[in-house]
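Below is one structure. I have some questions about it.
For this depiction, one protein chain was excluded, whereas all remaining protein chains were kept in their positions.
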Amino acid sequence: MDRTQNNYAWLFVLPVLVLVAFSAIIPLMTVVNYSVQDVLDANTRFFVGDEWYREILRDPQLHAALGRQLVFSFSVLAVQIPLGIAIALCMPTRGIWVAVTLVLVALPLLVPWNVVGTIWQLFARSDIGLLGVTLNGLGIEYNYTRGRWAAWLTVLAMDVWHWTSLVVLLCYSGLRAIPDAYYQAARIDGASRWAVFRHVQLPRLTGVLTIAVLLRFMDSFMIYAEPFVLTGGGPGSTTTFLSQFLTTMAVAQFDIGRAAAFSLIYFLIILAISWVFYTVITRSTKI
Amino acid sequence: MQKTKTTVMIVYILFLMIPIYWLINMSLQPNRDIIGSFTLYPQNLTFDNYRRIFTESGWAAGYLNSLTYVTMNTVISILAALPAAYAFSRYRFIGDKHLFFWLLTNRMAPPAVFLLPFFNLYQSVGLFDTHIAVALAHCLFSIPLAVWILEGFMSGVPKEIDETAYADGYSFPRFFIFIFIPLIRSGIGVAVFFCFMFSWVELLLARTLTSVDARPISVVMTRSISATGVDWGMLAAAGVLTLIPGALVIYFVRNHLARGFALGRV
Partner (left out) sequence: MATITLENLAHSYLAQPAGEADYALKQLDHVWSDGEAYALLGPSGCGKSTLLNIISGLLVPSQGRILFDDRDVTRADTVARNIAQVFQFPVVYDTMTVRENLAFPLKNRGHKANYIAARVSQIARMIGMEEVLDRRARRLTADAKQKISLGRGMVREDVNAILFDEPLTVIDPHMKWELRTQLKALHQEFGHTMIYVTHDQTEALTFADKVVVMFDGRVVQIGTPDELFERPAHTFVGYFIGSPGMNLFDAEIAGATARIGETSIALDAAYPASGGKVQLGIRPEFCRLGNDGNGLPVRIERVEDVGRHVIVRAQSQAGPLNIIAHEGLRPGPDDTHVVFEPGRINVYVDDWRISPQEENAVPAGGV
């Protein structure tokens, strides 16, 4: 749509800016402030400059956690985005089943995050959980509290269970926006099912996929409550992701300065990767 | 083709429903059955777990608190996002391309450390342990999404409608409220769903910004569990109880959702 140049449009955006800035800017400044100090208690702190940053950047434990986090987040995207698109393509498009399917598909999204952990804990336990008992019954040795792979895959399966529906809903909506004439024209042109997907459906999903990829990346990169409830980060540190590391540092060790420096670095990593996704996807649609 | 699609859909929905079924199954069994024998359905059906939860105080208040701040957050987010989305869909202005990404960046702050300054901030303005505090904090998550969803629906409304309305002598507020908003009703339904969703499931901020008066349901739940040690039956029952409001909300907005998604403007 052709949009007219009008800088008074900022007035329309003002309420959003004020609301978001209120909760965003002051806490951010405070964290920046913490990150250059050693905070011993509420009244005793020393200025330490960039010492925390240097320490964090050198910490091998954190490098390991960052590596695990990246592998996890990209696995999440690699599973959920294609799966979400595939499910969206299979959703009914008319009739009474539309509303029923939407309700069922949306349900996992409305489960509070710690309850997601609880559900999977009960479901996957090797002694009382349906999944655990079934897998062991089939002769597959499975115990997510002991096996490293079992734990990691269980956390991934839980995230797929919890969040794939978000991708499904967004893509479903994107698919519904494609006028029938496109499908009819493709049929007349003799296009194969794959060509229809590649040249008609996928190009029209880029908008929703941008948002889906960004949301899924950010939220999976900050995943905390679900694996914490399920595995507590174990076994060993297989499922200890960055957030849990950070929480231990900030809450258990009350190492506020270090934790603040860490969270700013954390924030910048998310920002940088999101920016790359954002520009790559929006560029590719603009040519 | 249609058969494959239906099969895929059934398999996916089973995958989503089986863990929930298991939760319900466990919530209806006494603890000794849960640990003692593995059964696919409750052999000694009991509502004891639920009865025990309801006899403890704080449940009703917890529900009410959660619903209050979620509703406040949804209303505030939509009201603020409507004009902003209109600006994005109709005008070009300095910084418009980066503004949206900036809004999104506010979702990217890892909560653990930011919780403390949040706590300090809301305490210093005297909002600690109020519903509005949680509602405002959740705006960080819900507003960017609401703006984006509404912008999509608004861009689908031809600009000629605005121009015709002005030519007919409508003032901007009258046009916006009586002509424009009814045109994007389904879009608002979809945005409401997403605001509700992200506010209802978020825990860390809600827990940090409240203590007694505005304590959310999931905090009440965790507290009653920890008091009794590992009590699987009660844990399951508490889980089921926190599922219900979400399930009710999507049930009631299902037709709006279907219509909104069918327009495909998200």
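Which chain is which? They are A and B, in the order written, and residues in each are numbered from 1.
Everything below uses one rule, namely that a residue touches a chain if its C-beta (ideal position, glycine included) is under 8 Å from a C-beta of that chain, and two chains touch if they have at least 3 such contacts.
As the structure is a computational prediction, the values presented were derived from the model and not from experiment.
Visitor: With touch defined as in the header, list the contact partners of the absent chain among those displayed.
Guide: So, spelled out: the chain left out of view touches A.
Visitor: For the full complex, which residue in A:L40, A:A78, A:A185 or A:V276 touches the chain that was left out?
Guide: Among A:L40, A:A78, A:A185 or A:V276, only A:A185 touches the chain that is not shown.
Visitor: Taking the entire complex into account, which one of A:V32, A:L57, A:A195 or A:V276 touches the absent chain?
Guide: From the options A:V32, A:L57, A:A195 or A:V276, the contact with the absent chain belongs to A:A195.
Visitor: In the complete complex, which positions of subunit A touch the hidden chain?
Guide: Residues 179, 181-182, 184-185, 187-192, 195, 199-200, 203-204, 287 of subunit A touch the chain that is not shown.
The criterion applied here is as follows: only the chains that are shown with their structure count from here on.
Visitor: For subunit A versus subunit B, what separation do you get between their C-alpha means, in angstrom?
Guide: 16
Visitor: What residues on subunit B touch subunit A, complex-wise?
Guide: It is residues 1, 4-6, 8-9, 12-13, 15-20, 22-23, 26, 34-35, 38, 40, 76, 79-81, 83-84, 86-94, 96, 99, 101, 103-114, 116-118, 120-121, 136-137, 139-140, 143-145, 147-148, 152, 155, 159, 190, 193, 196-197, 200-204, 217-218, 221-222, 232, 235-236, 238-239, 242-243, 245-247, 249-251, 254-255, 257-258, 260-266 of subunit B that touch subunit A.
Visitor: Would you mind writing out the residues of subunit A in touch with subunit B in their complex?
Guide: It is residues 1-10, 12-13, 15-16, 19-20, 22-24, 26-28, 30-31, 34, 86-87, 89-93, 98-115, 118-120, 122-123, 127-131, 133, 161, 165, 169-170, 172-178, 193, 207-208, 211, 214-215, 218-219, 222, 224-225, 242-243, 246-247, 249-251, 256, 259-260, 262-263, 266-267, 270-271, 274-275, 278 of subunit A that touch subunit B.
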